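Removed from the display is one protein chain of the complex; every other protein chain stays in position.
The block that comes next holds subunit A.
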Amino acid sequence: MSHLSLRGLTKAYGKMVIVDHINLTLNEGEFVSLLGPSGCGKTTTLRMIAGFIEPTDGTVEMGGKVISMPGSVMPPERRQMSMIFQSYAIWPNMTVAENVGFGLKLRKLPAAEVQRRIAEILEVVQMGHLAGRYPAELSGGQQQRVALARAIVVKPAVLLLDEPLSNLDANLREEMRFEIRRLHNEFRITTVYVTHDQAEAMATSDRIAVMHAGRIEQVDAPHLLYTRPKTRFVAGFIGRTNLLEAKLEAGEIGFDGVAFQAGQVDASLNGANRSVLLSVRPQSIGLHRTQPAGATGRPVVPGTVTQRVFLGETWDYLIQPRGSGIKLRVTAPPLQVHEVGEAVWLEFDPRQMALVE
């Protein structure tokens, strides 16, 4: 069942359109990330969902009912949502327990129930022993846990997170990523998670909505975003890729001496002859010292190494196919060493390519 949906949601300040007619539907219990570069409108979208910003067009609906539309916005306090802010917004004048209990008290629960639930949630986020501390006496990670506990203890209908990990150091960030996902597995709260870090989005989300300049370019599960990017922006933003101009002609796709059946890339691809844009991931290209046998449907071309960088986990080669102007990025394991200028063979796998717009 759709739980939260944004329909044509738009925000403009004057002539500047910050969020541009986005559509997104979350199922009950789903974890969806808004992923995009800085300034693309993620926070604005999230704050429209929360009710802090009034949209200039479109609606936000929850459980089938409109809660935001131009001219009429249900105030945040009535939305049964929770939000975790980039600054954590832990109230420094209250102890950990008071922070966590704030929302429960507003719900007029009996005192004993409030205490029980505070204790329970603090155990879940491993903060039980620090209940009486003030925020100033906590580390960044601990404050983050308090923010998490405060948000989920009220069992919100929707949980919103705005770059909650961006103020933490790298190790802690990785730890908290899994913590957030663990809590989601435990409580199954419908969640919208804003981030500009793709690893974070991938580690936590059921689906990722990639935003660019106020629009959602694609919404898909993490592995599909990687293997089947639909737009040039998504292909470049999620992982690294080679974007190649190719021709679709008589059911075949071809570029610079390479040709293969279009159906291998996308079974539904049809008809008219035209130019297309192909995304070819660097690690989907086989790199060989001698000409490989070449399985059926796997085109092979010779080339020359023009540049290389060793990155630790992989070699990163730049290779120019023979008689071609393009240069392809190809990765190879650390033990596969080629010198610059060496002649090599490239083996393509059309099933791992994607046509993008």
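FYI, a residue touches a chain if its C-beta (ideal position, glycine included) is under 8 Å from a C-beta of that chain, and two chains touch if they have at least 3 such contacts; residues count from 1.
Here, contacts and distances are computed from a predicted model.
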Candidate names "D-lactate dehydrogenase (cytochrome)", "Phenylalanine--tRNA ligase beta subunit", "Iron ABC transporter permease" or "NADH-quinone oxidoreductase subunit H"; UniProt protein name, chain not shown: "Iron ABC transporter permease"
Identified contact with the non-displayed chain, of A:Leu9, A:Leu24 or A:Met81: A:Met81
Touch criterion as defined above, residue of A:Leu9, A:Cys40 or A:Val154 at the omitted chain: A:Val154
Among A:Ile18, A:Met48 or A:Val73, the residue in touch with the chain that has been omitted: A:Val73
Interface with the undisplayed chain - residues on subunit A: 50-52, 62-83, 85-87, 89, 91-93, 102-103, 106-109, 150-151, 154-157, 160, 187-189
